[in-house]
Structures are given as C-alpha cells and as structure tokens.
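Let me begin by presenting the structure, written as structure tokens, before commenting on it.
Heads up, one of the protein chains got dropped from this complex, but the rest are sitting where they should.
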C-alpha cells in the first residue's frame, strides 16, 4: 500500500506540463476555436513525439506500455492547460481499444498520423476533424471509418460536436470491451475535471489577491476566502479518488469494483469542478464574465466536462447499484 | 388583492404574544418537561379565556368564528415562544373538525376543559395528557376517546409521543374532512416553524453582537453575517407562502389548490427552520450546544417540527403532483 | 387580507393577456446584436403605440397610471406570453425612478416620453475598472467648463452599452473630494464627441456590455440629475430600485418556472432528483411572487423599500441560476448545445451575471446582515 507516484511519473507529468505551457497557452486555445479543425497546430505531433499518444499502447506495438496510473496526471495537465484536443477520446480510450482488438489503425494513432474520437452514448460526441470514431454498438465496439454527421455547436468552443446520422464503413473491434472503454473515458474526464478545477482555483486566488474593492484586496474578505477554501477542499478530496480509480482501471480484474471506483471519482470530480467554476466566476466578478478574459476558457471546460461521460447523478446511480442500495 | 393583516388581527397577535411572553417563558417550558403531563400550568385555561382555543369554532357554538388567516400568526407566536402545548393539534385541527362534525366534544374543547390531539399518519403522534384523539381511519376521521398507547421519547421534550396500540372507544366525525385536517395540521406546523426560525434568528443576532472572539464581536465576521443573512432571506421568502396558504385553507373551495398552497408553505417553512437551527447552533458555538442555555428549546422544536406533518420531500412531492411533473 | 383578484383586476389581466396573444411578434433576434437591438427597439415602439410599454407611468408620459397590483399582473402576463424581452429595461427600471424623483420638469418632459417610445434606449455607466461594487472608487472626472462638463476617464460593464442612445453615468465633479463626496449623476448622449465605446463580449461572445472611453468629452451641464455633487445620494436611491421591485418582477421567474415545469413534464422517466429541483424552483418562484405582493401591500400603504430589497436581489438571482441550471440538467447531453432554440443556455449565461451585477450577492448579504439584522459593521 503506497499511495504516491514515482519520480519517473512526476518527471513525465512535469515534461507534459511544460509542453502544454509552451505549445498550448490560452492564445493557442483561442486560435483553435477559429481554425477549421479546432486543433492547436503542431501540438498533436509534439504529443506523439513525446510518447503521450502511445502511453497505453503495448511496447510490442511501439507504445510505452504504461497504464492509467501513468496517464491520469497527464490528462489532469490537459485540463489544467485547457487543451482543446480530443486527448481523452484518443489516448485514454481509442489507443488501448485498438491495441486490445489488434487493429491496424493503432500505428497511425500512436504516431499521431490520425486522430480518433469516441461515441459511446449515441447522442452528441466530440467529432469534428477526427479520422475515425470508436463507436459503441450494443455490447461491442467498432471503429467507424466513414460516417455522416451533423455539426452541433457547444457552449465550449473547444468541443466541436457531431450528431451521427449514418455509418458507412466500420470495422469490428473484437477483444475491446465497451464497458472498459466507458470507464476509461469517465476516468480521463474526471482527471481533466480536477485539472480544470485546479486552474480555476489558481487563477482566482491570483486575481483576488490583486483586485481591490473598498480599499482592501477582494481576497481578504472572509466570504471570498470561504468560497475558495470550499473549492480547495472539494478538490483535495476528489483528486485521491481519481488516482485511486486510475489504479483500479489499471489493476482491478473485477469490472464491478472498477466501475464503482471510476464512478466515485467522476462524481466527486464533477462536483469539484462545478463548484470551482461557480466560485471562480463569482469571485472574479464582471471581468470573469467576459469573452476577452481567459477565465472563460476554463469555465466552459468545467461546464461541459462535468457532464461529459456521465454527470454526478449518473455516477452516483452507478455507485448505488454497486453498493446495493 | 391585499396581502396584509388588519389592525384587529395585529392586535390579537400582539395580545397572544404578550400572554406567551408572560405565561410561557423558557423556565415554564423547562418545567413542563419535568411535570407529569408535559403542560404549562394555567396556560391552557388562559388560552381558553382569551378565545384562542375557539378561534376556528363558529360563533353559534360559542367560538370566535374566525378563520385560518386569523389563526396563522397565533401559531407563529406559539413557535416563537416554544409553547409545548398541542396547539396545532387542538386549535387548528380538532376544534374545526368537531365543529364540522357537530360533535358534542366541541364545547369542552373550546372552554379548555379538554385537550384533543391528532393522529393522522398512524405512526408516532403527540399524545400524552390528551383527553381524546382526532384519528384518521381510511377516508374518515373519528374521535378516539379511549385508547391504549405506548410512550415514546422525542429528542424534543416538548413532544410527549405515543404509539397507538389499540382503540377501545371512538365516535365517527361525519362531515369532517381528513384531507382538510391534514392541510390544517401542515399549515399550523409551518406557521410554528417560521415562528421558531424567527426566534432562533433573533437569539443568534443578539448573541453574536455581544460575544467577542479575537478582539471583535463574532457578529462582525463576514462568515457569520452571511450565515444569518441566509436565514433571514429563507425566512422572509417562506412567511408569505405560509400566509398565502392560510388564506387558501380559509377561502379556497378547491382542495387541490389548497393542498398545493399548503405544501409549498410547509416545504419552505421546513427548509427555513432547518437552516435557522443549523446556523443558530454554529454561530453560538459550544454554549448553544448545552442543556442549560435556552437555545436548545428552539433547536429541538426546529428539528421535530420541520419533519412533522410532512417534511420537505413529502411536500415537494405533493406540489409535483399538483403541478403535473 | 384578501387574495381574491377584484373584478377590475381580473378584467385587466384578461386585457393584457388578450393583447399579448393577439400581438405576439414571434421570435426576434438577440438584443445583443446590432440587428436584434433595432428589432427590439421596434417592439418597444409597437408596445408604446398601444399604450403597453410603461403601463405604471402616468398617462401624460405614455403610461396608463396602473397601480402596483396592475403592474405586477401586467408583468406576469408579459413574461408568460413569451413576447420579446425589454431592451428598454435599464432605462425604465433603473433610470426612470430616479428621473421621477430627482429630475427637473424640463428633463422629465424631454426624457420620459422618448424612453417610453424606444427612441432613447439607455445604458448604465456606473462601473469603472477600479470601481465595481465599490462606487465610491469612481475616478472618471467631469470638470465644469462654461455650460458643459469636460469628461475624462473610463467606464466599463455598460449593459446594452454597445448600441444604446444615452448612458446614465456617475462621474467625479470634485476631484479633491474623497469617496462618496463630489460625485454627480450625469446623462450622456452616446454620440458625444470625445467618447468612444468598445463592445465587450460576454461569455458567449455576444456584445452584452461596452466600455466607454472619455477623452475631453463635452456634455451639457443641463443633463445633471439631482444637482452637482449629489451623485451618491441620487445613485443610492436608484440602487434601491435596482435591487427592489422594479428590476426583476416576479412575472419573469414565474414564467421561467412554468417553462421549466413544462420541460420536465415532457421528459419520460423523469429523474426524481431533477423533479425535486424543478418543484423547488417552482415553489421559490411562487415565494418570490407572494413576497412581492406582501411588499406591494406595504408600499400601497405608504411604506418604502429599504435594505430588505437586498434580500430580494439575492433570492431572485440565485433562483434564476437554479431555474436555468436545472433546465440544462434536464436536457442532458443536449444541454451544452448552443444551436438556435436553446434559450435555456442563453438564459443560463445571462443568469450567471445575476449574483454579480447591481452589487454582488456578497455585498447584498452584508447589507442584509448589517442594515436589516443590525449586526455590527466591524
């Protein structure tokens, strides 16, 4: 029993954090909103080069042969940086599913020559600019390679949504488990949520220490202090569940325990990021409500990721079943 | 459309408030906890003399011929004073039920020679020291005059609970409507709740203005201010619903609208008194947690009355049905 | 107490409802776009011509002398009917009470009819980068030069400011005076030379506000409201109305609660937790309504709205957020989709500003604690 990361895992996380800080600052996110593909130019290739796309691919297939414990804080950093790429979809779900199915599309996925997204629930999904879609079809997964879809506009410009209307070409992904794919998607989204929450909290702490009203820093008012202390507490009691769920996805053979652990993590992470967004906006006041100020990049991530791959109620229901109430 | 009380109603309320302040101070409530009947000696007779027991009895039967709009703030004052008598049961429900059924027990009920309580839900009820029980039996009411019951101890020593085990003598109360009886009980309890909440708030405002910690009045800290502002807001948006429900019980012919209005009132009054109790204790700190300090009298009323005759969830469900969701 | 509507009120309600049904213009563009702003202005004119733009005003200015109860009924019917929102709200709700209280007869005769008809759409110019909820921090200078004031400084968060015709500002006419002293309430034409305006996008990118930059901008001193140096007192009277009855009538939230109820009623297998949230919001809309009727009764008996208006501001702004957040949860994965027709998402973005503007809810709670409950200031 040792609930901590290795120095190697810390270093990998720090390296990715630096990459995002360098290649995906807020201006790059804004640019991705305006370009056709919704992508940050060059970022995908850089992630491939660093091995991030291949974390969950076996070494035999040219991957890093790591697991979700290695990946979880990378996705947290993606949330922290507000990365608009479909990282959870591609890295956390599609790559291991292709590996488990032994599908030839794996190679292009880990070299960054392709981008693969995910449609598990059949409603809207993050779809634009992807080369293929890992799609749930009953109790199996398939890799959809040609499809028709309508665009839909998310409040979060980092999510280019699609509504699937027709599948015209697809391969079965035998050996890939749709329930595991869902747990991976929920875990990855939970990790992004806590990264987003951390960024919102840091940005707000910084702002309220500087901003003065009535002759004092806004952050010296007890109401503001308590708002932000509540965010910090919510975050620090969500993060361990997220890491614990990562361990479970990587190591638990029992899908029942895995699902419970993932759902506990997503429920708490969704709550934490919701609260973080609410208090970040309230403590910023009007400036946080503007398009020009960067806080909005994370607010929108918060609103959409809190609900993506199961909201609080969905995951509590799953835990309820798991614990027999 | 005129949402205000008459000068006569104000005067009646003030008179009853003075009676309670005089005859039912906290020491009297504590004494009632220790005596056999759980009553405040002389209070029932004084209430009879003042006409309070007869508010809802018709003038032809020796009553005041008033309605729930006249009664609602009397019951609010009973909550404010922490009166341990079964006022809602007797005054708000039993008296009009006996009148509507033309039952001979009405006379003793309005002269104060008897005390009548209420058992509508069949679980625990406030039973000790009553001469009779208005009891729901399917879709009818009956007046139980002889019965067997086990005692049960409430956390609130002002509630001497009984669990009915046998009915040995009962009269039918034809003409009395059990649904109306329930609405009257819920309305009366809602009125007590807002009275209790008001008392908790006043006591706490007074305490935190005096109590110093870290060199300042506790009430000057913004966290304490916001706790109590929230209580004030909850109260001021519950009270109008309670008065509005009183009007509805007195004047609405439509039992559906009446039930919806009563349930809105009880839902908000229960929430307000719950919050008031929570923040009163928190803002008092340890002293509020003691048996010696009088705050406990109202805390216990708050906990039990918030749930009595339907808790928040029960009444929200009733509104849900009424508005068709 | 009498909660029955007298026959003349019932007739008035029926008249409102009938007119709104007969004259519903259908969906028009958002008032935060240039096109939508003019469509909304046309709707104001249409209302005005029919005598429905400012029913609570005296008939001499285009109103119909409604009493408070009639105004509340009108508002209930207005919002329930689903006709467009009011681009005139800043003027009618925030500025007009101040004009009625503080303006000269000449000012009233000039501004009120034009406000009522939509010829003048008003924006509020109170906040500055360093003066949000703390108005005493206002720095924009207005120095008298002959019959004019010369303005220098910056305003921000002017709602409707991108397209408005006039802006009601608070400026510092005595730069030596501190805090609340030396402020003046000044009405500024949008076309004033030396004043630039720059739209600010709100969260969804629509220009919900503007910044104003004054660079030796010249404004006639005849547009002072309530006297030079009286700005703080005049503004505080308006802040009362901003937080009080006139800014957010219950009809708005009752209508939203009713739409939420209808949305939920259409969901099959409604999640009981969401049902509970819907009912809670619906009850709160009713609580806001009856609290308002209670306040109206007091007002009609001669009372004034004091600091308890702050309670209402907290209550309606948090209710509004709850109503819209619940609707988005009900919509599930489609809740985030911003394509045409998702009014709940637009409404949510708008509702998010409620706990911030017109004095943050933190400040409102301070006011409730200190001025209603009497807790010590420090």
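In this document, chain identifiers A, B and C correspond to the written order of the chains, with residue numbering beginning at 1 in each.
Here is the rule we use: contacts are C-beta pairs under 8 Å (C-beta built on N, C-alpha and C of every residue); 3 or more make two chains touch, one makes a residue touch a chain.
Since this is a predicted model, take the numbers as computed values, not measurements.
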Left-out chain, listing which of the shown chains it touches: A, B, C
Sole contact to the chain not displayed, among B:17, B:159 or B:318: B:159
Which of C:276, C:298, C:318 or C:346 contacts the chain that the document leaves out: C:276
Among A:56, A:69, A:141 or A:299, the residue in touch with the chain that has been omitted: A:69
Option from A:63, A:219 or A:285 whose C-beta touches the chain left out: A:219
Those residues of chain B which, in the complete complex, touch the missing chain: 121, 123-124, 152-156, 159, 161, 212-214, 221, 223-224, 281-282, 285-286, 289-292, 296, 299-300, 303-304, 307, 311, 313
Absent chain, residues of chain A that touch it: 1-6, 9, 69, 201, 205, 208-209, 216-217, 219-220, 222, 224-226, 228-230, 232-233, 236-238, 240-241, 243-244, 247-248, 251, 264, 267-268, 313, 316-317, 319-320, 323-325
Positions on chain C contacted by the hidden chain, ascending: 271-273, 276
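In this text, only the chains that are shown with their structure count from here on.
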By mean Cα position, the chain sitting nearest the middle: C
Geometric centre distance via CA averages, chain C-chain A, whole Å: 39
Rounded Å distance between chain A and chain B, as computed from the means of their C-alpha atoms: 52
Overlap residues in chain C, where contacts from two or more other chains coincide: 362, 365
Junction residues of chain B - those touching two or more other chains: 222, 226
